[in-house]
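The complex appears here minus one protein chain, its other protein chains still in place.
Now for subunit A:
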Amino acid sequence: MARSQQKKRGSGNGTSRGRGSRHAKKDVTDVFEADDDQRQIQRRGHTLDEVDNFEYEAGDIDEDDDEEIDSDDAFEDEDNDRFDHFKFAGSTKPELKKAKKQVKFQEEEPEIDLNEDDDDNAADENSEDGDDYMDLADMLDNSDDQDEDTAAVDQFLGDDGSEEQQSDSDAESDMEAFKGIGSDDSDDNDEAQESMISLIQSLSKKRKQTGDQGGNKKRHLTERNEVYEENEFNLPTTRISASTEQPKRTLDLADMMGSLQGEASLGQVKSSLESLAAKSKATLSAPLAKRVQDRLEREVAYGQAAKEITRWEPTVLENRSADHLHFPMQNGQETRDSKTSASLASTFVASTNLEKQIEQALQDAGMKDEELEAFESLKLNKLSVEEVEQRRQELAMMRELMYRHERKAKRMKKIKSKAYRKLKRKEKARLDEITEMNNVDHEMDQEDMMEAARHRAEERMTLKHKNTGKWAKRALARGQLDEGTREAIMEQLQRGEDLRRKIQGNDGDSDGSDSNDSDDDYDDAHAMAAKLDSLAHDIQQDTQPKKGLLSMKFMQDAEARNQKETMAELDSFREEWLNDEDDDQAEQDPANHRQVQNNPGRIAFGANMKNDKKPVQGTTTPSADVKLNAHGQIEKIARGAAHTTRTTGSVQVASKAAKPSPLADLDDDASNPWLQNDTSRLSKKASKSNKATSTQGKPRKTKGAADEDDDVELDLTQVLTVHKASKSPAAATKKSTKASSKPMPTAASDNDDDSDDADPTPMVPTTNKLTFSQRDLVAQAFADDNVVEEFEEEKQAVIAEDGDKVEDLTLPGWGNWGGKGVKKSAKKKKFLKVTKGISADKRKDAKLANVILNEKRHKKAEKYQSTSIPFPFKSMEQYEHSLRAPVGKEWNTTDIHRKMTKPRVITKLGTVIDPLSAPFK
């Protein structure tokens, strides 16, 4: 009911009014009431129609129109008849407007044709009635009491006196109209009573006029009353306001507090309620559009969800970056007990005999853990306070320095000056160079130094004496040379020539396969000598004053004795070594020279000779002798003689490399493999001559002087010494005692050569060009003659096949005239289709003469190669590096293999894996 009133207030439209009221009624009234309504609706037919009509009219009525209606106009005759006993004292026309209007409605009602039977209309009628009533009640209501319409009327009927008293001067026009009534009452009580009754009667009459349901309405009104007696604990929810459009307020705190007025004990509650009341003053604003509301809701919800989800981020990130995930997650780690070797060691107790023994041994040695720890802690304890202080200071200093350095570096780094940078760079380069030089100087070995010196020397020799010097150039440029200058230049040239010859001699050596070795030996000798020197120096230097026991005289004496012995030993060794060196040197040179010659046997000889440097003292092992006898017999026939032959031959040639000697011819013959027997004869001769020369005795030490003057002579001597060795197998076999009695280096080499000769030498290196060509003769005797040519042809064919292919697509007869007397045009356009191939210079075998590499596609293997870079990688390098480390167990240790192939997700069998719960660290 209250709601219906509110609705009416808000809307000026009749239709909406009626509808609103009906809905309100539905809302408020209970089930029983609904039946009554239904009945009422059925009963009254025309009233409903009336209302309908009224509604229509009411719809037309505007406020302005209302105002325009004159009260006198409104009061028509019938009205006058009815309301003549009413005095509208002091009422102006506009003030009476409302009442008039109402009356007018009521008057009009009967005139309307009433045939419709509509729920809405019926409801409207009801509400209209209510409205009427309410207006009246409002008129009556001067106090702030909120009453139901009927209740107000009752009250009014009950105590009109009090009503009067309570009348408010501020009351609206309606109220003033009522005042008149009141004043009448005061004049005459009886009269007043009567008039009141009449008023009520008139009201009821009016109701009866409007419809038959007047009584019903009344009943209905009573039914609308509150079930309970009105009191402070049963407060009505709304208060009826005046008939104006002023909104009716809902129950507010003030109403409730009103009842607490007199209660002193509830002061506190009152104050709190007051504050509440102040707050609740603000009215609710209209709700936003649903769409907007939803959007806002979504926004908030998203924010909430996002906040919720961000809490998962660390967990998710961790899981994503984890190498392996064990599921179920939480209890996975706890259950696993890891037995590390350390944990096992800590709980180890010696149980078996062996273990006990070992433990005992450890204990005896003081190697038990506890003892070690104790020892270490002891050491640590020794640090005194001062030391600690000092240490701390040191550290502080270091920190300070580092800090400063850092600061400085930062500052320097900021400098933008180009000039400064340039200077800086230069300085750095210079410093680098210097340090490098220093390093090199320090690091350079004796050998390297030797090497460097030789290089320098070579450089000097090759550059100087070439007339490329400043002076020489100038002199030559001058053209006319005086006697002295010319002579000087000539001399220089001569000198250069000599030196060059010398160098070439060396180069010749290095051509041979053994050259490197010989060089090495040479260097070795020098290095060894230098080392010996330094050793001796060290020993002598090592005479610093001793302390304690060592300072005593007898100790020093003993040491001096020792030192002397050491020195003696050193000297003897040096002597021996150098002799040996000389020997080697002596042996090698001729050997090398011989290598220039194209005789294979000789080469083997030389190389073997070199293999054993150290002289063997004492007798040879009998087994070797036996072997020699057993083995050599066969081989001697084939080889032994030949070797010696060639050596001699080669010596002669080497000595006079430039000029052909009579022996050189022989040698050429000897190099023919088919003429071996002949050469053996030669070799005999040669060996005889060697024998003669070999008696010259010991090897020379004065190598250097000979070198400078005449290599030829030196070569000869060296050859001789060697050939003494080569000759001596016979001697060695005859007299082994001789060798044993004299531990000479030559003897050693003798034996070596001996065995060498006896052995079958199955293969010989063929490095020399000449040798190859001669061997070639033999080869060609066996082989097809044109193997090489055929191969080259084939290669050319393959190149042509793989190369560009030109196809002539010109159609014959097209593009030129035919017929008699037509000449062929020279400029005929040709249509050529070129299929690109691999050009000869881009082939993989372009630089390999004897090789044809297949340039065809290996189609079937292509599927094992990737044409694009697989996903996570960005470059080929990255991808191919990922293939670098194999995973298979064949290439890895078991541990690593397991680790590499461990699956990323490991689930425990038979357990339920719950979704990730939130640990939220």
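Just so it is clear, a residue touches a chain if its C-beta (ideal position, glycine included) is under 8 Å from a C-beta of that chain, and two chains touch if they have at least 3 such contacts; residues count from 1.
Criterion: contacts and distances are computed from a predicted model.
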Protein name as given in UniProt for the chain not displayed, "Cell cycle control protein", "Ciliary neurotrophic factor", "Trafficking protein particle complex subunit 2-like protein" or "U three protein 7": "U three protein 7"
Among A:427, A:497, A:557 or A:877, residue touching the chain not depicted: A:877
Selected residue (touches chain absent from view) among A:832, A:848 or A:913: A:848
Touching residue (missing chain; options A:329, A:481 or A:869): A:869
Residue numbers in subunit A that touch the chain omitted from display: 321, 323, 340-342, 513, 600, 603-604, 607-608, 611-612, 614, 616, 620-621, 623-624, 627, 631, 748, 751-752, 755-756, 759-767, 775-776, 778-780, 782-784, 787-788, 790-791, 794, 836, 845, 848, 850-854, 856-867, 869, 872-886, 889-893, 895-896, 899-900
